[in-house]
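The excerpt is restricted to a subset of chains, each kept in its original location.
Note that the chains are named A and B in the order they appear, and that numbering of residues resets to 1 at the start of each chain.
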């Protein structure tokens, strides 16, 4: 009968011992990847909630809303980013990057969004990474967000800033909108220089297109409110120019 | 001002990304040489399909191993400057590594009849230090590529008159296949390659029995045939 000879000899071949090692390696790697994916989903979802919280800001409630948002962000850092750090276990940051990159991008988006609304400045990668240092156990190499994920998160930030700008104009805060406009212009311009150098920049290129669209939306909004204000100033006459310029 | 602090940070990124861009360019140059070396080694080894294997053929192929070792050394050198970023650039030399593994393991099997295990492969390619190793999935993929050569080898050897070859290959491939089955593979590239190994195994088997029923192998007569003779 066919194949009689071949199927028996294999039971305890010397190869099997070798392959047992490979098996362990692959199993552990896959388990780790799964844990990282799960931790990442929590980071993503809760970072999104922080972003929504910031959008609840209006002229009158800014401090309260932002204080809550910062609290929520701190909770994301302490509860969920720390879990991600733990699951990553101090290694394989690059190997498993695809499993957590979207979460980290969303986290960067939330953190930089909070900072801009609070202080009008860009939260630096170094600052974020400094805040992550305390999360990992002493013995482990701490997770440090890489430049690529930071920049990808920043690209998404500009979409949120666009929404914010439109809202601020409705709320009468034209100067705030103009500040956002300048900020997004700066980021966009800086990124144009960096994009071609980024690893796998296909994704980033798409985000740059979206970013330009967002920027144009902000600029168009500033344009309409500007000509509108200008017409108003003319209508009211020179005596009444100043309060309008202040707005 | 806010704008200048933004600028400063981005200036830092620019430097960082330029550096990593340079790393990629340097890797690219090495990988292009690796591709050439792999191609040469492949060409040399292919001669085993057209003649009975002989030391000359194997020796010539082995020369390229040293070349590859040096090139991997070059890669390791580059990567040493970016600690912990092996997997950032890994995709850039992946397919050449897999091809290299398939060739050195095929060569090793031709010489010894045994599988060159991961640690030995690392050593042969000079990858044995802890910083720059041979990724296990790349090693396993290389093994699958090697397996793809075996049916062709066996067909050509039989045509060239070596009737004992199928048995030897069949034993080896059966063991290898059975060892592979221990792995839990994700639904990915490696699993697809492993599926191909099943077809290799079947083809080798058919050749083995083709030879056997015709009573061609040494000491391999099957009963029916034997009786008939």
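By definition in this document, a contact is a pair of C-beta atoms (placed from the backbone, for glycine too) under 8 Å apart; a residue touches a chain by one contact, two chains touch by 3 or more.
Every value quoted in this text rests on a predicted model; they were computed, and no experiment measured them.
Overall stoichiometry of the protein chains across this structure file: A x2, B x6.
The working rule: only the chains that are shown with their structure count from here on.
For this pair, subunit A with subunit B, the centres built from the Cα atoms lie 40 Å apart. Of all the residues in subunit B, the ones that touch subunit A in their complex are 2-3, 5-7, 9-10, 13-14, 16-18, 20-21, 24, 84-88, 90, 115, 117-118, 136-137, 140, 170-171, 174-176, 178-180, 182-186, 205, 209. The part of subunit A that touches subunit B in the complex is made up of residues 2-3, 6-7, 9-10, 13, 15-16, 18-23, 25-27, 30, 92-95, 97, 120-122, 124-126, 141, 147, 151, 182-183, 186-187, 190-191, 193-194, 197-199.
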